[in-house]
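Of the protein chains in this complex, all but one are displayed in their positions.
Showing chain A:
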Amino acid sequence: MKGWMGRFRALFLLGGLALVLSGCGNPYLSALQPKGEGADMIMDLMILSIVIMLFVFLVVMAIYVFVLVKFRQKKGQEDYIPKQVEGNRVLETIWTVIPIILLLILAVPTVQYTFALSDTTPETQEGEEAENAEEALWIDVTGKQFWWNFDYRDKNVQTSQDLYIPTDRRVYIKLSSGDVIHSFWVPTISGKMDVNPGKNENEMFIQADEEGVYWGQCAEFCGPSHSLMDFRIVAVSPGEFDQWLSDMQNVDPEAEPESEPAREGKKLFSENSCLGCHAVGSSPAMMGPNVTNFGDRSKVAGILDYNKDNIVSWILNPEKHKPGNQMTGNYTVPSKEDAEKIADYLMSLSPSEIGPDDAKDDDYIKPQKDEESDNKNEENNEAEDSDENTNEEQSEEE
């Protein structure tokens, strides 16, 4: 898809326009600093449309300034009566035809890209077996007031708030809502798509060019804490992703934490029936965020810095942080000591060595296709790592 439009962008990159735009905003939030296939394509369209529109604007402004300066009433000319012109067929034809041509130039890539971006038929790359298409990674995304759940289809893995994806391929997502309409938007990766309740489910693909922790947001109004329904996409290299997936598949929800407070926290977590809403492991409770890998979260509740104080504060008074959330009033608020123990337990939930930090380093680990099929022997994870860690630098661009 990147053919001529990509070259066009390069041209205007030299022209400086794209350069100016790409200086705007936070590099992991701004749509002007695309780091994924969808956002890249849209950036091309944006620049094309801005260039065309700037051209039109300059023409209008040139005439406008000239007219206002030249034909403004001068002293002593108050009684001057200008010629009453009816029109000019040639001029009127010109400013009808030229815009039509400009719009046609814009319309062609618009249609082309609209189709390309909505294509969720898994791609088959050349030189790979056809069954790869069937092995495409599908994630069922559910939006709820005011958090996100990610269910790795047929993989028996669920997470909430942090969506792990590999950087080497498109990941396909299906969007549905558990309550009102939300919208899934990660500006640096791709455009947004509405998350509708009921049968109006949507599909899209996401693809990250490079590793990183990308900010995602809810973009369709959904309630008091609409502005706080943040999530993250953690894009890691394919090897790291494979390891994370197998770690998550092999998580033992019953495993006892090491430290004493955390062990007590675990007890409290089940005694207070937190488990009724917050699953550990891949069970599809989905009442509240899944906490299987809570120890690796990049943020608390998607918005607060990740530390114990904030977790305790959330447990004691979620309403303070996210007004209108579904947790408030639906659980027995524990004492501060108990909340701290629960926080200790939650922070100990780290089934995988792969976390947001791995998305921030430059380690590129190749996929482990062979091992994937028989990942039942989880013990030799460490061994596998040292074998496969060829720590190759990510090759720049295609």
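By definition in this document, a contact is a pair of C-beta atoms (placed from the backbone, for glycine too) under 8 Å apart; a residue touches a chain by one contact, two chains touch by 3 or more; residues count from 1.
Simple rule for what comes next: contacts and distances are computed from a predicted model.
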From "Protein-export membrane protein SecF", "Monovalent cation/H+ antiporter subunit A", "Cytochrome c oxidase subunit 1" or "ATP-binding cassette domain-containing protein", the hidden chain's UniProt protein name: "Cytochrome c oxidase subunit 1"
Residue of A:121, A:200, A:273 or A:307 in touch with the missing chain, whole complex considered: A:200
Selected residue (touches chain absent from view) among A:149, A:217, A:326 or A:350: A:217
Residues in chain A touching the chain absent from view: 21, 24-26, 29-32, 38-39, 41-42, 45-46, 49-50, 52-53, 56-57, 60-61, 63-64, 67-68, 71-73, 77, 80-88, 91-92, 95-96, 99-100, 103, 106-107, 110-111, 113-119, 179-181, 183, 185, 187, 190-194, 196-202, 215, 217-228, 230, 303, 323-324
